[in-house]
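A single protein chain has been omitted from the complex, and every remaining protein chain is retained in its original position.
Moving on, here comes subunit A:
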Amino acid sequence: MTVMKTSLRNFFAHKGRMALSAVAVLLSVAFVCGTLVFTDTMSTTFDKLFAATASDVTVSAKGASDTGETQSDNGKPPTMPASVLEEVRGADGVKSAEGTVFSTSVTVVDGDKDSLSPTSGGPTIVGNWNANDARTMEISSGQAPRGPEQVMVDADTAEKHHLKLGDEIGVITAVGTHRAKISGIAEFQVTNPGAAIFYLDTKTAQESLLGEKGVYTNVNVTAASGLSDAQVKKNVTAALGGGYQVQTAKEVADANAKDVGDFMGVMKYAMLGFAGIAFLVGIFLIINTFSMLVAQRTREIGLMRAIGSSRRQVNRSVLVEALLLGVFGSVLGVGAGVGLAIGLMKLMSATGMNLSTDDLTVAWTTPVVGLLLGIVVTVLAAYLPARRAGKVSPMAALRDSGAPAGARSGVVRAVLGLALTGAGGYGLYLASQADKASEGSVWLGGGVVLSLIGFVVIGPVLAGAVVRVLGAVVLRIFGPVGRMAERNALRNPRRTGATGAALMIGLALVACLSVVGSSMVASATDQLDKTVGTDFIIQSDSGQLITPQAVEAAKSAEDLTGVTEYKWTQADFTTPDGKTLKDTAITAADPSYATDLRTETVAGDLKDAYKPDSMSVHEKFAKDHDITLGSTITVAFKDGRAPARLTVRAITSSDVVIDAGAMYTSIDTMATYVPAEKMPLDMLLFASAKDGQEAAAYTSLKAALDDYPQYTVRDQTDYKEALKDQIGQLLNMIYGLLALAIIVAVLGVVNTLALSVVERTREIGLMRAIGLSRRQLRRMIRLESVVIALFGALLGLGLGMGWGATAQQLLALEGLKVLDIPWPTITAVFLGSAFVGLFAALVPAFRAGRMNVLNAIATE
């Protein structure tokens, strides 16, 4: 019991010194709980939405996906004739049935030809206004659409784009562009997470979305009372025969939820991964805190041992303190996590994704996971210092101060660290030499982990050397104050090492990713320069296919020598080795594509692949399936009439970044086997300008596609820029998530300095007494902080660049040929670390400066 009492008293006596450790635990736990709450809330929102919008039983055409999704490659959703509606109405247990029409293969524009599609990645849906929608939406102004001139829009979209009754909007589909005026605005009764929804009347929807009269995409069935959905589903299926997909409300909702869940699962685990990194960094902070507390309390612990406390009791008293810290930090963290989730939801609203706090979902597992994680990690982190406390001899009570760490542990550490780093380095070397990506990535992963652990272990040993070098370069300018800062950073290498290592982890990841990212851009740019012969690339950034009208518009542009169409589809391949490969991707393009993108061949001429009944494969595929020039592959195109037998006339290099792994055939060949109405729309267009007319052609092409804001025309320069932006955005997002780990590491620097200042109270008092000015004192502490931060940055950047270069070597197998080290980023991070060091020292330096000289001298 006494153990408990001492622990409690110690905990509260030193609560200030625990504060930053508590914040570290709090932040990590908050991130975990915030992620869980946020994703759970999103699930709830979608579940509610799907539950509200699904009718009792839904009949979809055969080609629709599990979720009744009606986007398809040819730009028109699969349909069913009106007779199906009558048949469904005739089935037993059907109270009512209604034909619906909706499509997500649409782009909606306002009167200024600006897209009204959500920027958050949500879908744009245009459909007929039906009874099922009327259940979940309320017309807040105007009226439901009647006739071809009218359209109704959802209130969120109307508000976002300042649309009002009477505004003209255009619905662009593969059928054409339909213009109508807003007749009404309807408001969702459940939270709409971010879809933009437009309603037409049924007849207009059929004509403008499907291009056919009297057909539907789905039939919504309301079950007669007393009958289960499943029963009605059975009856409807029986009435229709096998040709349609019939699902109950629950099945639709489940399929939808699974879709959303898959996406959110990725997001959730990615975010939890970053939370894990923050935890890892937090461990260093906690270890440092407890090590320092134990060191400061050495005499006290010695006294306890002298009067009869057992090692275990001392050990346990430290662990109990850690437990208290863990509980305290985690409880606050769980609360902060909920707050974080709410903040994140608000942030998402700003980007156009609506999430209502009414749906805030805190599963019982969330606080449990948060608390357990926080407490277990804290106690585990405190274990080493606790063990060290247990080892304090009773003699320590009599000695003046804590005994310095033994030299032997330094040797053990150096040997172990070198061994681990060496093993990690060897792993990285193997990864860079690997000739198979799968095998190499195992080496890479192992090398990264081992070298990281190695650096952490060897950190304190390296601290000595690195700090001396940094001192010689940076601190000498500051004279004796710089020298004292250097000595202070060196006096406890283990502490400096652990503090620096915490920063190292986050920065290593930043450096690694920046190297890989910029190598990606450099490699792609390099290849664009070498292989792309075309001038302009036309594509939709949101993945919309290109409608025939837009293709015509592009072809009508002036000063062009030609436009290449590029389609993508899937086919079942039967290769010479007798295997059948289901749903294999195949590219169908115009023959001019062979010069638009001069993909290197290892055999044959790529132009020949566009001859009738011909194709190309890539090297790896050829090797894997015994394919040589002249081999025949049976290709059953999706929606094809009959399988095609295509002759391989070119084998392309696998060493490419652009169109990696593509296999080509001509559109004409494909069209021989796939009926015209089933041909997929173009995915990309390429256009080449007449010599010397590039600028005019660019302008003309842009003007020609002005009516279609969903497509972007880019010349090579713009395309490279876009590629760079895209990778840059991805990197920024990851940096943003890594910021958490870096913040915790910075807290660690603050923590180390703050505790050091407390530890050195008398020294500071002495220096002040013999004439060190406040400014000099503050500068000394800031310089120590800068040195620690730069030490962490140097290690992290070095390690990260090593990882990044290795990853590039490995990915060279996948075409990432060019290693590009982004020196501006690396330099910025390094200099940034110095500022981080200055920032971290702000409070500790201020407090040290405020210390009363007399009190400082008198402190025992």
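Assume contacts are C-beta pairs under 8 Å (C-beta built on N, C-alpha and C of every residue); 3 or more make two chains touch, one makes a residue touch a chain; residues count from 1.
Just so it is clear, contacts and distances are computed from a predicted model.
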Chain not present in the shown complex, as UniProt names it (candidates "FeS cluster assembly protein SufB", "ABC transporter ATP-binding protein", "Succinate dehydrogenase / fumarate reductase iron-sulfur subunit" or "Imidazolonepropionase-like amidohydrolase"): "ABC transporter ATP-binding protein"
Contact residue for the chain not shown (choose from A:M395, A:V411 or A:A769): A:A769
Among A:N488, A:S523, A:T652 or A:S666, residue touching the chain not depicted: A:N488
Subunit A residues that touch the omitted chain in the full complex: 479-481, 484, 487-488, 490-491, 762-763, 766-774, 776, 853-854, 857
